[in-house]
Every structure is written in C-alpha cells, then in structure tokens.
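What you see is the complex with one protein chain gone and the rest in place.
Let's turn to chain A:
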Amino acid sequence: MAGSTTSYYFVIIGTKDNPLYEAEFGTFKQGGDGVPKFREEQRHMNQFIAHSSLDCIEDLQWASKEMYLKTVDKFNNTWVSCFLTGGNIKFLLLHDARSDEPIRQFFTDVYDLYCKTLMNPFYEVNMAIRSQTFDQKIKAAAKKYL
C-alpha cells in the first residue's frame, strides 16, 4: 500500500456465499485517522479477493475445529483472515500485515454482535444486516483492535 497506514476491508458472508455486510476502515494505530486509503481500483479487487478465498476456506474448514482460521489466503500484498461461526457464517478481513491476535479479538467482538443480531426474531439467517447500530459497533471494534 502506498501510504504508511493500513486499510482494512471487512465482509460477512452467509451460508450461500452471499454477502451480508461489508465495511472498509483504516487503522487508528500509528497515527492513522481511521479512513480507508484504498485506491479506487483496489476497492473492487477486494471483493474479488474475498470471493476467491472462499474456496480455500471450504477446504480448510474440515481440517481444523477452530472457529478462527487465521490467515487463509494471500493475494499480492493482501492477506485474508477468516473466522467461521458454528452456523457456517464467514467473517473475512483483508489486511496488508500479519497480526493474528488483534484480529482474533476483533472477530470475537464481531461474533458477539452477530449473535445479538441473530437474537432479533425479525432477523433470519442470511439476511443482509442493515442496522446502523451494528455498523457503528463494528467500526468501534475496529478502532479498538485494528
């Protein structure tokens, strides 16, 4: 990445490989301002990278019992980290530096938020998550850990 600060792309994928939620954010560490610095052509590349990593995940998910699969794929300078829930919902994070532990903490928070979303009787599995509160809380978690 051109700048010195890192940018992240985060997406939640449903059981039918359908996206439920996506977000981009920058880091607040190292004096970052939290604004994603993806170049315009990189933004749609992110979606392709995330999509292509699904095949890797499908293979890896039977080799390990862990929910946090760590980095599952790499494309040029972009790493893909994955967290797989019991209901086969995938959380994918694209990042350009390896750091397993903060990402685990971030995913744990996301899982908490996802479970809460699921507790809503009007929400069903595989429905897109449009809640503004959810969005705010995800961004807050990203600010805290990434």
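Methods note: a contact is a pair of C-beta atoms (placed from the backbone, for glycine too) under 8 Å apart; a residue touches a chain by one contact, two chains touch by 3 or more; residues count from 1.
Definition applied: contacts and distances are computed from a predicted model.
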Among "Ubiquitin-related modifier 1", "AAA+ ATPase domain-containing protein", "Replication factor C subunit 3/5" or "Trafficking protein particle complex subunit", the UniProt name of the subunit that does not appear here
"Trafficking protein particle complex subunit"
If the hidden chain were put back, which of A:28, A:75 or A:123 would touch it?
A:123
Which of A:71, A:85 or A:99 contacts the chain that the document leaves out:
A:85
Residue list for chain A contacting the dropped chain reads 61-62, 64-67, 84-89, 108, 111-125, 130-134, 137
